[in-house]
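In what follows, a single structure is set out as C-alpha cells and then discussed.
Yeah, one chain of the complex is gone here, protein chain that is, but the others are all in their spots.
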C-alpha cells in the first residue's frame, strides 16, 4: 500500500440535527472534515497510510480536531499548531423539496490560511510519501496559501511522486468575475498534476475552452482529452450527478486514461448525507490508480464508493474496501448478522 | 405590506420524537401552534406584520408560549393573560403504512376557550389591522367563543377590513350529528367573510348543498361558484390532497375568483411533517390577495408554500417569500452553499 | 408478604430536562406517577403485591400509562379504562436558590375524577387485598370521587383490612378558606383509617386543634397522641424536613404507636429529585407495619427510604429492601462492582 | 382468548441511533427482545395472555429486562432468575445501499443458555397454557437447552396443547457443515409440532429434500405439502421477501392448511426497522389459528401485521388487532385525530 | 417603566453539554448572548422595554439570533442586517477543581465590528429611549466601533438620557501592555456616563490610580469616591466575588451613590452557570436606579439577581422582578406547586 498526504484545511462542521433549521433548533452535532481529510481518511480505510499537511490552532478546538482526525485513522504528524482559529461551517439538512443550506464562518483568518508553512517540512513530506492531494478550494484562499500549495506540489513532482489535483471550483469563494482570477492558478496546478478531477464545466469556465457539442456528455468527451493532452495527465476523472424528486440522486462516474474513456454504470440511490460524496469518488479513483487496477474496475469502485458515502452521516467516507466491493455487485442485502 | 391578525387558540404540541409511540418513548419535543399562529407566522415571513388575538394563562406554560410566538415573529400585544390552562395535543409520527396519531388533552377549559374577550380590544384591533383570520376549529368550541368570533368579525367588516375564514371542519370537535349544529354558525361566518378556504365536501356536508357531478373535481367546479355567489366572496380557495404509498403526497390547489377557477400544477413531494401544511397554503393565498397578485401566481405560490411546509418539523411554516418563489420553479437544488 | 392496593389518580409527569425552564427548553421527559402509584410501586419492590384502583383513558396516553405502571411492578387488573383525559403536571427543576416549579394542567376533568367506580369491583378488591391506601389529594377532587373513596374505605374496613390514609393536604387544590371545606371529609377518613400520615400542622389547620407548645416538635408531641386516641389509630407517622442552603435537605421521621413516639436519626443528604420522597417514607412505614417490625426499625427504615428517594430521578421510589437496609447503616460506599 | 407461552432467550438489543455506526457514535438505545418475546408480546396485544419461559440474571440487567417485558404486556411469572449474563447484540442501522449490521456478544454463556430448567415448572406450564412457541435459534444453542426444549415440547404435546415451531435457521449459529448437525434436532421438533414456520429453503437445506421445480414459488408448492404430510402438521406458514432499491420491501405470505395453500396479496412498503418483522408474521398466523379464523383472513392478517412491524422502532411488534385490521384494508390514512 | 437600549455585539454561545470537553463530545447547545443582550433582556423581565442597537448578518445565523432575541423579550427594531459573520465562543463547563474554558472564534470580522452605524438611527434612538447601556468589551474592538459607541453615548447624553457604562475590562481583548491603550477610551466613556460598573481594580489598572490601602475592600472605599467625583457619576456599582471549594461562590455587591457606600449582605450559593451573572447584577442596579428605589434595596436586589443568574443555564438572566424579590428574603423554598 501507499503513503498519501493531503494538503488542506481542516474545517469544523456544525450540523443542525435532522431536519431542523438554525432558528428552530438549539443543538448542533460537530465533526471535523475538509476535502483532504475526507480523501486521506477514505484511503486509510482502503489500507493506505493517510497523512494531512495542515495547521490547527493550539487551543481546545485544535485539540478536538486532532483527536477527531486520529479517530478517522489519519496520521497527524505533519500538522503544525499555530494561528488562532479553525474555519467552520453550519449545515442545515434539507428534506425533499427543501435544499440543504451551508453557512460559512470566517475561514480567511483560520490557522491554515494564515500559516507560515515550512519548506523543510514540505521537502521531508515530499521525500516520505508516495502521493500528494491538492484541492481547488485551497487554491481560492489567498496568495500565501496558493504559493505554499504550488511549492509543495513542485517538491513532490520533483521527488517523482504522484500529484493529485481536484479542481473543486467554488464560485462563492472566488467572488465576482472569478474565472479570470482563478484561471492562471488552475493552469499552474494542472501543469504539476498527474491525476486530475474535473468535468467539462471546469474546462469551459475555468480554462476557457469551447465545445461544439451541446449536451454535457458530448462536451465531456470533446474537452477532457484535450485537457489531458495539454497537461500530460495520467488520469482525469469526475462525475455527472442528477437530483431526483424522491430523495434519490443518480450518478455516473468517468475515468479518462491513456486516451480512453471508462464509465461506471449509472447508480441511483437514496441519499442520507450528500456532503463529501465527491471526495469518496476521488478516493476510489486514487486507490485504483495507486493499485494499478483496471480503469473499468477503478471507475466502478469509485462510483460505488461515492454511492456509499451518501448513506453515512458526516462528510467523511467510512466504507472499507470490502464494503465498496460488495456494493459494486449491486445486490441489496438484508440485515448482515 | 399589511397588518394581519388571527383570532384563535394557541396550543401546545407535544411530539414524540420520530417515530416512536407514547408507550415506547420517554421524551417529547414541544412547540406552540394553532391555525392562527401558523397563518400569521407565515405572513410575517412574507413581510407582513402578524398579530394574534388570543388568551394564555399567566403561568410558566403561558410564558413559554409567548416566548415561542415572539420567536416565530408574531406580535403578542393583543394576547391577554388569564384563565388556567393551555390546550395541548400529543403527536405520534406514523411511518409509511402506519398513520400518525393525535391525542388531545382537554382544550374546552383552556384560557382561550374560557376567556372574556374585551370588545374595546376588538374595536382597537379592527381599527388597527388590515385583515383578520378566523378558523372553523374556533367555531366548534363553545357559544361564548363563537359569539366573540362573530363580534370581532363584524367589527372588522364594519371597519372595512378583509375578513378571512377557513372552514377547517373537524368532525371530532362537533360530535355526533354535528353538521346540523355547525351549519348556522358557518353560514354566519360566510356572510361576514371575504376570503374563504373550503372545498366541495364542506359545501355538501356543512352547507347541505347537492352536486350532480360524481367526482370531487366536478363537484368542486359545480359548487364553489354557487357558494361564492351566495355569500359574495372575494375569493374561495382550497386543495385536493392524495396520500401515496411511498411516503409522498400529491396536492393540487385551487383559487376561485371573479367567476374563474385557477389551479396550481399537481405537486408530488416527500413528506416530513404533514401537520400545518393547510395553513401554509392559506397563508400563500392570503399573501397573494393582500398583494393583488395574479390569481395564477397566487395559487402556484400557495401550493409551493404548502409543499415546503411538509418538509419542515413542526406545525408552523418557516419558508420566506424567496424560498417559496424558488420552490415554485420546480427544479431541485443541490446543497446551497 | 401482603397485597396492597392504592386508590388514586395516575398523573403524567412532564419534566423539563435539568435545569432548564419551560421557556428555555424544547423537550420534556415524561413518566407516570401519583401518591398511590409511588406507594404501591415501592411496596412491590419490598416484596409485596401492589395494585392500583384507578381509571385511565382508552387512548394512547392511557396505554402508555398502563405500560409504565406495569414496568414499575404494579398490577393493573383493577384499573378501568374510560373517560377522556389523564391529569398531568409540568415540572421545572430548580437549582440551589431557585426553587422547582410545578404547573398543573386540568386534572378536574380527568378519567379518574370523572369515573363511575363500580361497587362490585370495590367489594371484590376489599375481599382480595390486605390493605388499601388513600390520599388527601384524592379527597380534594370532587364529591363523586370523595364518595367513592369513602365507600371503598368502608368496604375494606368492614372486610377487616388495613386502611391507610395520608393526609397530604394541598392548599392549592382546596382553594380559599379551604380548611373549613376539608375538615369533615378528613374526619370521615380518619374514622375509617388504621394507619395515618400527618403532622402537627394538619392537626392544627385541618382538624382545628390547638397547641400550647410553640415549636413544631413540641406541638407534634402534644397533638398527635390526641389524634391517635380520638380516631383509634393503629399508627400515626410523618416527617419534619429542613431545606439547607447547599442543595441538601435534613429530615427526621416519627412513628407514633401504642402510646409512644419513635424518631429516626436526623438524616442530611444531597437532593437530586425531591418529588415523591414523602411517598417513599409512607411506604417504609407501611412495610414495617405489614411486617410487624419493631417501631424503631420501621421509622429508621422509612427515613432511609425517603432519603434514597431524593437520589433518584422521578417521583417513584426505586430502592429495594436491601438498598434501604444498606442505607440505614449510614456508611457511604464507593462504586459497587 | 388463549394463554400462550414462549420458550426462549431474552436478549438485550443495543442500537446505534439512526444511522450512525459504532465508530461514529457515542450513544446507544437499548431494549429487550427475542423471538419468543416478540411473538407473545404481539399476541398479548391481540388480547391473549402471553407468557415467557426463560431465565434472566439476578442483577440490574435482569431487573431491567423484567421491567421491560412487563411494559410489553408479557407475564413474567415463569421467568427464573439465575446465571450470570444476558445475551446482547449491537445493531447498526443501514441506509439504502448500506445494509444494517448486527454484532453479537457472547450469548453462549448467558443465563438462559446455562440454565437448569425445572421439569416441575414445565409440567405446570404445560397444564396451564394453551399453546407453546419454540424457535430454531434456541435449537442452535447447546445440548442442555435443546434437551429442555424437547422436554417442554413433549410435555405440552402430551397435555394436548398446541405446539408451535419456527424453524428460523441461522447459519452463523450452527457453524460450518451445520445442516448435518441441525437436521436430527429439527426433525424431532417437527415431530412434536402442530404449527410450523418454514419455507422451501428450510425443506431443502435442513431436511435434505429435493425439488424438481426451479423457482422458489414452485419449490414451495412442491415441498411444503410433503413436509406437512410427513410430520402431520396442522398448519405450515412463511413468507417470501424482496428487498427493493428505494428503502422498501415486498412481502407475500403463505399458509398451508388442510391440503391447501393460501397466499396474501403482495405488500410493498417503506421500512423503518426490519428486525422482528418475521415474528410479527408468525404471531398473526398463530392468532388466526387460535381464533379459528378462515385461512385467507389469517394469512392476510399476518402479512399486514408483518408490514406494520417494519414501521416501528425495535424488534417487537406494537400493533393491536384493530391496527392490523385497518392496515389490511390497504388504504393509507391521513393523520388520525 | 422605561425604555432601555444596549449598544453591543450579539454573540453565539456554543456550549458543550455538561461537563464534557470539546474533544470528548460531539454535540453543542447554542444560544445568543452578549453583555447588552443580557442586560436589556433582564430589564424586559422587570417590566421595561429592552432594545438592542446592533448588527447581524443577513443569513441563517443572523435569522436565528433575531428569533432568539425576540424569544428573550428584546425588541429588535434597531438591529440592522449586514456584514458577514456572527462572533461566537465555545464554552466547556468545568466541574469543581476543573475550571470552565471559553474559546473564542474570530469576532474581529463580525457584522457588529465591521458595521457602518447610521448616525440618523443613533439620533432617533437617543430621542426615543430613556437610557443606553455600553460595555468595555465593545470598547476593546476597533476604532470604528469605539467611535460609534462614543457618538451614540454623546447623542444620548445630549438628549438628556441616562448613559450607563460597564467597564468590563478583558485583558485578552486588549493584548499586551493594554492598559495604556485602553485608558483614554475608558476616560472618554466615563466622561459621558451617569451610571458606571467597576471596582477598585479597574481604578488602579485602567485609570492608573493608586491606593494606600492594602486589601480590596479598603481600596474600594478609597478609590471609588474619587472616581465618582472626578467623572460626576450618578452611581458606581460592582461586586466582589470569592470562589469556594465546594462548587459555591460568595458575592457581595456595592453601590456608591450621593457620597455613600451601600453594601448587600454576602450571599453564598451553589453555581450552575457562572457566565452572565455580572450582567444580572448590573441590570438589578439599573432597575433600581430607573425606579428611584432606595440604594440599599437596589444593591440587595442586584445581588439577589446575580445569585439567581448563577442558577440558570445560559448567559442571560431569566428571573422576573417577583423571583428576585422572593430570593432577597433569603429563605429557601420547597417545590412551588
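By written order: A, B, C, D and E. Residues from 1 in each chain.
One rule holds in what follows: contacts are C-beta pairs under 8 Å (C-beta built on N, C-alpha and C of every residue); 3 or more make two chains touch, one makes a residue touch a chain.
No experiment lies behind these values; they were computed from the predicted model shown.
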{"item": "Full-complex contact with the absent chain, from E:275, E:290 or E:309", "value": "E:275"}
{"item": "Candidates D:103, D:226, D:260 or D:336 - the one touching the absent chain", "value": "D:103"}
{"item": "Where the missing chain touches chain E, by residue", "value": "19-21, 23-24, 94-102, 104, 170, 172, 241, 243-247, 274-275"}
{"item": "Sites on chain A contacted by the missing partner chain, in the whole complex", "value": "67-68, 70-73"}
{"item": "On chain C, residues whose C-beta touches the chain left out of the figure", "value": "71, 246, 248, 268-272, 307-308, 310-314, 318-319, 323, 327, 332-337"}
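Just so we're on the same page, only the chains that are shown with their structure count from here on.
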{"item": "Chain A and chain D, separation of their C-alpha mean positions in angstrom", "value": "46"}
{"item": "Gap in Å, rounded to a whole number, between the CA centres of chain E and chain D", "value": "63"}
{"item": "Where chain D touches two or more other chains at once, by residue number", "value": "71, 246"}
